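One protein chain omitted, others in place.
Now for subunit A:
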Amino acid sequence: MTRPSRYVPLLYIVFLLLPIYWLVNMSFKTTNEILGSFTLFPREITLENYIAIFTDPTWYMGYVNSLTYVLINTVISVLVALPAAYAFSRYRFLGDKHLFFWLLTNRMAPPAVFALPFFQLYSAVGLFDTPIAVALAHTLFNIPLAVWILEGFMSGVPKELDETAYVDGHSFWSFFLKIFVPTIAAGIGVAAFFCFMFSWVELLLAKTLTSVAAKPIAAVMTRTASTSGYELGLLAAAGTLTIIPGAFVIYFVRNYIAKGFALGRV
């Protein structure tokens, strides 16, 4: 490998971090400094914006709401995707290929198409403005993805494992829960990571399905941007805080990302 190419990843990371730096930088500035001057780092560091967020329930409850529906969604998606992925990886059955493609088509449905019908559907069943509504709505694209990822991991496990377990006298569920699930733990980690990711970043459906009680943080931010003028510092602080849960999750799965992908869908 030639020497200069070593710097490509470094340059790329600098490019990735620049806008993030700018956001963090702004979150520590006073409104006067943001609008009045152009400074590469805050002249007088202020925590005003962060204090405003942590003392106002509409703000911090936004984080609680978001995390609630993201976690519910991740659990539901992975739990129902596990047996389905097992079925796809081990059996042929009537309509299996069509079913698999149909599931994937839901990953392709633009949320903009479904926003209004979703609002009507969840209002009709009385779940509107609850975290459960958003969690269920997000399963639309997360279940197909989880099935897709898990199916890849499961197909990598030889079928002899199943057969040996049955010979050893395991029942199906005892085999599935005690032997099979631990074997594909990496795959479950990767699937959960993607479910978390796509549910955490989605806003259109989350915003459509909530009004007051379950409003996600991302929607609280859009409100601030539009109603109370343009409080850039506050917006930047809220944005910075939304990066943190994601960073945590990546940190925990960092070893799985490369290894997991390599075992699974490659």
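In the analysis below, a contact is a pair of C-beta atoms (placed from the backbone, for glycine too) under 8 Å apart; a residue touches a chain by one contact, two chains touch by 3 or more; residues count from 1.
Heads up, the rule we're going with is that contacts and distances are computed from a predicted model.
Novice: Leaving aside the chains you can see, what is the UniProt protein name of the one that's missing? Options: "ATP-dependent Lhr-like helicase", "Sugar ABC transporter permease", "Acyl carrier protein" or "Phenylacetate-CoA oxygenase subunit PaaC".
Specialist: "Sugar ABC transporter permease"
Novice: Just one of A:110, A:126 or A:169 touches the chain that is missing; which is it?
Specialist: Of these options, the touching residue for the absent chain is A:110.
Novice: Given that one chain is not shown, which residue among A:52, A:67 or A:80 touches it?
Specialist: With A:52, A:67 or A:80 as choices, the missing chain is touched by A:80.
Novice: Check the options A:61, A:136 or A:214 and report the residue that touches the missing chain.
Specialist: Counting the whole complex, the residue in contact with the absent chain is A:136.
Novice: In terms of residues, what is the contact footprint of the unshown chain on subunit A?
Specialist: 1, 5-6, 8-9, 12-13, 15-20, 22-23, 26, 34-35, 38, 40, 76, 80-81, 83-84, 86-94, 96, 99, 101, 103-118, 120-121, 136-137, 139-140, 143-144, 147, 155, 158-159, 197, 200-204, 217-218, 221-222, 225, 232, 235-236, 239, 242-243, 245-247, 249-251, 254-255, 257-262, 265-266
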